[in-house]
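Encoded as C-alpha cells, the structure appears first; notes follow it.
Only one protein chain is missing; all other protein chains are in place.
Right after this comes subunit A.
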C-alpha cells in the first residue's frame, strides 16, 4: 500500500490545526470522509479537500508533500505509525505524542514536542522556543520519548522536562533545560545564557563547558563516568550523534541549588 499522502496545493491562507490527521485518527476513514475533515482556524471552514490533493491509502504511514509555518498541531497525540512532513511545520508539532514517529524535514515553530510522552520526533531543520515545554498552566513538559532537532532550537529548550531524551545538535538559546524536573537534554553547538536555570533534577549534557551559568551551580569534579560511556554509545546507536559526546570523564556542575540542586550539567572537557 502507498502511504496516505497529502500534497499541499498552495500556501494556506490562514493557520491550520492539523491535529486530526494522525495515523490513528485516519485509520478506516474513506477518501470522502478524509476530504471533509476541517482544518481551518477561521470562519472560512477550510477542509482537507480545499487544501490538499490526497492520494494513497496506508493511514499508518502519512506523508505531507509540502509544509508551511502555518501547519500547527502536526501529529498531536499520535500513538502509532509514522508521519513525514516534507516541509516546515508551525507550533506544537508532536504535542502530547505517545508513540510512532514524526519526521519534520523542514523547521518547526514553538512548543515542538510539547509534553510528548513517547515515540520519536525528529526535526531536520530548526525548532522554535519552548522545545518540548509545557503550555501555560501545565506543570511538566516533555515526559518521555525521543526528541531530536538536527538544527538549532530557541530559548527554554526542554523547559520543565520530566522524562525522556531531547537532543539539539546545532545549539540552542537561553535557559536551556530551565526548571527541569528530570530527564536528559543533550545540546551540541553551544547553549545561551543560564542553562539549567532552576532545574531540580535531570541531566544537561553538553559538548563544551557552558559559558554562563547561574551562580547557584557548583563545580563537582570530573571522575570517570560509566554513565557517560553508556550514554555516548546510546546516542550513536540511536543515530542521534555520529561521535561520542561526553568522553570518559566529563566535567560536572551540580545544581540548581536555588531549588532541589540534584540536577547536573555534564560537559566534555
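We adopt the following convention: a residue touches a chain if its C-beta (ideal position, glycine included) is under 8 Å from a C-beta of that chain, and two chains touch if they have at least 3 such contacts; residues count from 1.
Everything that follows uses one rule, which is that contacts and distances are computed from a predicted model.
*Asks:* I notice the complex is incomplete. Of the names "PilN domain-containing protein", "Acetolactate synthase", "Formylmethanofuran--tetrahydromethanopterin formyltransferase" or "NADH-quinone oxidoreductase subunit M", which is the UniProt protein name for the chain that's not shown?
*Replies:* "Formylmethanofuran--tetrahydromethanopterin formyltransferase"
*Asks:* Just to verify: which one of A:5, A:188 or A:203 makes contact with the chain not shown?
*Replies:* A:203
*Asks:* Would you mind spotting which of A:7, A:24 or A:225 touches the chain that isn't drawn?
*Replies:* Candidates A:7, A:24 or A:225; residue touching the omitted chain: A:225.
*Asks:* I'm checking contacts with the chain that's been left out. Which of A:70, A:96 or A:163 qualifies?
*Replies:* Residue touching the chain left out of view: A:163.
*Asks:* Just to verify: which one of A:7, A:79, A:216 or A:262 makes contact with the chain not shown?
*Replies:* A:262
*Asks:* For subunit A, which residues lie in contact with the unshown chain of the complex?
*Replies:* On the side of subunit A, residues 163-165, 182, 184, 201, 203, 223-227, 229-231, 233-234, 237-238, 262, 264 touch the unshown chain.
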